[in-house]
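Subset of chains shown; positions unchanged.
A and B label the chains in the order they appear, each numbered from 1.
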């Protein structure tokens, strides 16, 4: 249905973790783990994508994600073209497809694309030439597959491979979160069974993404005994939209404090995709505390993106 | 008069195709053709500009043209500095010359410059040091020489070398178009004799650029039997300026539809410099149809820019 696999089952694009064969998922995690471990060297991988051009094509700005892909591609020896489509011809009325096909015609074969609309990245992959590969760097609220992968790599490093034994809690604005969706796809694929989702009713999704999860509004109850707390960023727009009362209320009900974290398992770990709103969804003491894996997530992000670029382009 | 040739007739800058010796023009096309053909390799040309610094200095933003030059320079092994002068010290009151001379003092020897004012790029070339070369990436309405070259390369690939036998039609806002001017310079230099120009009276130029062309307002009549249709982009500002009545009127009179294209020769080809206003100057069926060479133009753009950079900097 999504067309990220070719007719022989090989990965051609990375658009979503939804339905990604577990063998591919595991291979990407294994390779990223290895890349993460020999990250110190650096120069030895320049041949992998030497002479290949990779474009980060962002219709919605994101300096962090773009920087992570940029560093990953450069370490593999690719030429990287940063194309800020929010500040270019698209604003002159050019369609996203024309922008994409134009850069493709320049000889770029790897695309890292972010777009604000659900499904827009898959639509571009559909019109790609045979030799072109598309990596979804986040589209709408649908998918952010490399974030899902880097979160799984981080959990594997902290908790091992036995995802079926993990109690995982995802907290916050799940409704608007592509990160949550990709995490849920990956957790299901890796065999997690105790998945809890928690947030204000207005920020919980209607769609079938929550199948197999236990869902609630009570953060304290949901935290009981969990091994993993995955916090989501709260967009301040949600207040203007009337979806939350106030930042203070949100922090009181859904902010992760040191006290609250004590309800989780003693060795529970905390993840956050960044950028953080300190004092809103997460307190300083947690973000910078011993249970936080937030910096490790960022480091793993580069390794995952290297693994994905290598898998698809090398 | 323009000083792009040195005293021994060698090309020192590329400012315009006006008066460019046909031998130089042909050499650039031949070299670009060769680069286009072995574009798959990629790495083998890194030595050509290794250790040289090229700056894309854009006083007027253009992500497409800059990306094309960027990829061309990188494939030849140059270090590329993207300098967005519309967002820099120039806005702090620095003159364009000071910005240029400052970057030159940093050791940059190749400049790719776009500027909104006629003649501004030539003025910068005039103050360049002996070892510095300037490539015009579009100035005012005067010249866009690499676009002219890539259009000629595209026509040669489609129609062969016999430009004297070609019937060529240029359509649209010729008055404000540097693309049209550079195309006209190149077509004349390569020996084309049946050159037709068509557009609303308000968008036709006063200057001597139209010498040797047949000029008219009737698109349907002008299309009769032509081998090449070169469409120009319509800037939507022209409506606010009162130069056209409405987008709908413009499309009715000057939009290239499938029906209209049937008036041209059966094997006529269609060019457009991009970005396209689909449904305004060109319909989807034409832009994406079998007679369209629009993506090929983009691919040739990189090859032409590699040839120009090599000629001037290697």
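Please note the rule applied: contacts are C-beta pairs under 8 Å (C-beta built on N, C-alpha and C of every residue); 3 or more make two chains touch, one makes a residue touch a chain.
For clarity, every value in this text was computed on a predicted model and none was experimentally measured.
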{"item": "Copy count for the complete homomeric assembly [2 present here]", "value": "3"}
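One rule holds in what follows: only the chains that are shown with their structure count from here on.
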{"item": "Subunit A onto subunit B, rotation angle from CA fit, given as a multiple of 5 degrees", "value": "120"}
{"item": "Residue numbers on subunit A that touch subunit B, as the complex places them", "value": "50-53, 55, 79, 81, 83-85, 87-89, 92-95, 98-99, 101-103, 105-108"}
{"item": "Subunit B to subunit A touching residues, read off their complex", "value": "39, 41-43, 61, 63-64, 67-68, 70-71, 74-75, 236, 274-278, 295-296, 298-299, 301-302"}
